[in-house]
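Then we have chain A:
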Amino acid sequence: MNKLKRADAALAIGSRLLAGLLGGYVFTYALTAALAQVLPFNRVDALLIATLLSFLFYTLAIIWAFAASSTWRAWLGVPLAVPLALIGFWPQLLERLA
Partner candidate 1 sequence: MMTALCGALLLAYAGMLALCQGLERHYKQVWGKPPAIWLRRSLRAAGWLLVGLSLYASAQAWGWAMGPVGWFGLLSISAFSLALLLPYAPRLAVYWPLVGLPLWGVAYWLAV
Partner candidate 2 sequence: MKQTFTQSMAWLHTWGGLLFGWPLFAIFLTGTLAVFDQEIDQWMQPEIQRQAVPVALAAERAVAYLQREHADVEPWNIALPNERNPGLKVTAGDRRRGISTDLDPQTGEPLLVRDSAGGGFFFHFHYTLNLPRLAGIWVVGLVGLVSLVALVSGIVIHKKLFKEFFTFRPNKGQRSWLDAHNAAGVLLMPFHLMIVYTGIIIFGLIYLPAALQALYDGDIATFYEEYIEEAPHHHGPSTAPLAPLVALGPLLTQAEHRMGPLSGLSISHPGRADALVEVRRVLGNRIALTKGQNMVFDGVSGQLLAGPPELRPSVLTQRVMFGLHFAQFGGYPMRWLYFVCGLIGSAMIASGLVLFTVKRRRKYLVEGRAQGVGDRLIESLNIAVVAGLGVACIGLFWVNRLLPVELAQRAGWEVRLFFVLWLLSLLHAWCRPHVQAWREQLGAAAALCLGLPLLSLLTLAHPWAESTRLLVELAVLGCGLLLGWTAWRVGGKAEQNVARRSPRAVAEVG
């Protein structure tokens, strides 16, 4: 592989790595918070159920980052995290706005 192709490949790998580890973290954080808010249980139960599942989500998010058909799509978790975070943290958001 010539130098340009190698740089391209390295950039792609680096991007997917960050998408998986950092992007995946952001996505999982938001999803876990959203799940905890939405689950119709006592808050101890909701916290535990959401947290116990969270690492499954994180694992799948990392798999996604490397399986996605383009390096742009690998970052899908980050924009998805926004609505999830709104669901997860709406009480805190309301307090800020009030």
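As a selection rule, all candidates are chains of the complex that A comes from, given by their letters.
Criterion: a contact is a pair of C-beta atoms (placed from the backbone, for glycine too) under 8 Å apart; a residue touches a chain by one contact, two chains touch by 3 or more; residues count from 1.
No experiment lies behind these values; they were computed from the predicted model shown.
Per the touch definition at the top, the candidate among 1 or 2 touching chain A in this complex is 2. Put simply, chain A touches candidate 2 in their complex at residues 9, 25, 28-30, 32-37, 41-52, 54-56, 58-59, 62-63, 66-67, 69, 88-89, 92.
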